[in-house]
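Input: one structure, supplied below.
As you look at this complex, bear in mind that one protein chain is not there, while each of the others sits in place.
Showing chain A:
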Amino acid sequence: MANITKKVSWSSRGDDPAQGEGTPLLNGATEAARCTTRQFSGGNIFRIGRMSTVDLEEETNTEEDSVLSRPKEIPHNEKLLSLKYESLDYDNSENQLFLEEERRMSYMGFRCLEISRWVVCGLIGFLTGLIACFIDIVVENLAGVKYQVVKQNIEKFTEVGGLSISLILWAVLNSVFVMMGSVMVAFFEPIAAGSGIPQIKCYLNGVKIPRVVRLKTLVVKVFGVICSVAGGLAVGKEGPMIHSGAVVAAGVSQGRSTSLKKDFKIFEYFRRDTEKRDFVSAGAAAGVSAAFGAPVGGVLFSLEEGASFWNQMLTWRIFFASMMSTFTLNFFLSIYHGKTGDLSNPGLINFGRFESDSVEYNLYEIPIFIVMGALGGVLGALFNVLNYWLTIFRIRYVHRPCLQVMEAMLVAAVTATVSFAMIYFSNDCQPLGEDQAEEYPLQLFCADGEYNSMASAFFNTPERSVRSLFHNPPGSYNPLTLGVFTLSYFFLACWTYGLTVSAGVFIPSMLIGAAWGRLFGILLSTISSSTATWPDPGKYALIGAAAQLGGIVRMTLSLTVIMVEATGNVTYGLPIMLVLMTAKIVGDYFIEGLYDVHIKLQSVPFLHWEAPATSHSLTAREVMSSPVTSFNRIEKVGTIVDILSNTTTNHNGFPVVNELIDHNELGKICGLILRSQLIVLLKHKVFVERARSRLNQRKLQLKDFRDAYPRFPPIQSIHVSQDERECMMDLTEFMNPTPYTVPQETSLPRVFKLFRALGLRHLVVVDNENRVVGLVTRKDLARYHLGKHGLEEMQLAQT
């Protein structure tokens, strides 16, 4: 329905350059320079490079016309860039206000800033650890209650008959839990769906994902993940913990909460995108370290995902935050487990410590590990392809919140059903022993004193299942059980990821991998006749888990370290590294990692490390958006308001040019001003006329800009009267006087490098006389990607 209302405004949009110039701006502010159209003569200077495999001539005009006359609608696909996403401003605006503030600040002031950065990092670690601890304990208890109830019910009905009732009870319990979580996510904060790692990855890349680091998101995320794990879905709580860490960081570093309308008046200096990004990367690291007990892995995760802005001090601070979060988590868990202060308690290691004799591996096992890595790559790619199609289907057809909730509930019910059926028909009974830590052993039709081995994999939270697959002694599982489990869990996990619940994919992938890895280990020992040379299948479970996880998410360095730390075992560094390398190489041959697939499907303008390989022939002139909307140094308020409220363009950065005499002429660049700055200026009514009339008016400070950050009011909420429209505004003081510029002939990879390394939002393209000819933004760069037919271009779309 919303689509239809929007359509009206779209049909009359002036994105045809000629039309745009013809449309008179309100109030007849014609003397200001804006929308200057330049048509470049001599089209032959545009080289199209490797893309020019198709002839240029035929029908271009008719097609162009039809395209421009009405908005074209296409089904959602991966080759789109959404208008919804904007860039973050990592470039510092060195305007006069900034210089003044810096002059005022004493040496001590800078020292204090440095100290408060450390304080903030410590707080981030502490709070993230607390949240992780809360999630851990609540999930454990809720799941405990649920499994206890179901277990008692099953025991009762095993005796008197009517097990289908237990099945229904289990399914209903699961659905109810999942419904609560899903309703929260679907109706209150859809951005909290999924693992959150793709979103954080985008944020660190410099994309502003709306609402991703808000308090509300955090609350929904935590509640949602508790519900979905307790609801027995094939999910883990690790991804959401990372997201939570990032939100905590963004909140703490700002010293206020806009959602709660509470301002503590601290850390005001950090209210900028650059500082916030540094803290968010610390928060993500703290999240990883709380989720896996892997502080170094956390730092490396942040490094891997957002490495364009790295320096030593920041690394050290991030490491501090990570360590604090592990410490907090361990400390509170040790209290919870009744061993206060025992921080090195092995029970705190996430996936259990491997005993020293089961961790041995030999040179001849390395090729086997590599084969397992390749297998993990293939299976991971299969997972990603299936999930890709499923996600496209979901975006196209299952987009209404109530449908999404229903889908999640159905998945929960089916998960319970499949698990129950597997357990019911399994004949694999194993003796109960001291060494297995089965929380909820189910006997069912097994002999007394034995438990159903399938139940130890299905009738448990996924994390515990991983642990028992790693550590249960040889012979605890039948090969058949493991095979069936792998198969069914693979499809369940693949189906589950992308539902409108907040849940991560780490643990399910590890579980799949651990199951087939263990199977692999058992088969190896049956094939080879010699007995003692193939020890513990738990070792192969670990390698399998690493392979599968690497095949799905394609992380490298950080994942190696996370796996090593989460199992408390440095000995496996080499095999895990080899396995992850192979899995990535093999998997990348088929499809990208799951997170990248989802980032693409969300149409996020994501900048990878490098520009596409064959793009050197493209120049800034071809890449840029060409008729630039720009302002004069001293600009009429009416013009500014009109341009800002023009919904069809919705630009965020405007070059400021010197006074123009002829309107068809391009202006020389003097600076760059942002929409957010203009809005603050309009709100405070910083007009030339007012300054003259009231000399004692308070001078605007940088603080006024920070107070409005990060939610600048929309232009519609600012009232400008008819009289004020005639006033003038002097932008000189507020604009960034030295924006980055490039000449027109700069190649795309060069522009790309500047953009990626400096975290730019706008890059002005100038001709040889320093006149503004175009503006390069993130979306202009992100649309190029290397496809099957060479360089391809993505389209912009309204989503």
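Here, a residue touches a chain if its C-beta (ideal position, glycine included) is under 8 Å from a C-beta of that chain, and two chains touch if they have at least 3 such contacts; residues count from 1.
Here is the rule we use: contacts and distances are computed from a predicted model.
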item: UniProt protein name of the chain not shown, from "Symplekin", "NEDD8-activating enzyme E1 regulatory subunit", "Signal recognition particle receptor subunit alpha homolog" or "Osteopetrosis associated transmembrane protein"; value: "Osteopetrosis associated transmembrane protein"
item: Hidden-chain contact residue, picked from the options A:His76, A:His616 or A:Arg725; value: A:His76
item: Candidates A:Val411, A:Leu578 or A:Leu748 - the one touching the absent chain; value: A:Val411
item: Full-complex contact with the absent chain, from A:Ala171, A:Leu469 or A:Val657; value: A:Ala171
item: Contacting the left-out chain in the complete assembly, out of A:Leu142, A:Leu163 or A:Val385; value: A:Leu163
item: Which of A:Glu268, A:Glu622, A:Glu689 or A:Glu733 contacts the chain that the document leaves out; value: A:Glu622
item: Where the unshown chain meets chain A, residue by residue; value: 3, 6-7, 10, 15, 17, 20, 38-40, 43, 46, 48, 51-54, 56, 60, 63-64, 67-68, 71-76, 79-80, 83, 158-159, 161-164, 167-168, 171, 393, 395-400, 403, 406-407, 410-411, 413-414, 417-418, 420-421, 424, 431, 444-450, 621-622, 624-627, 774, 779-780, 787, 789, 792-793, 795-799
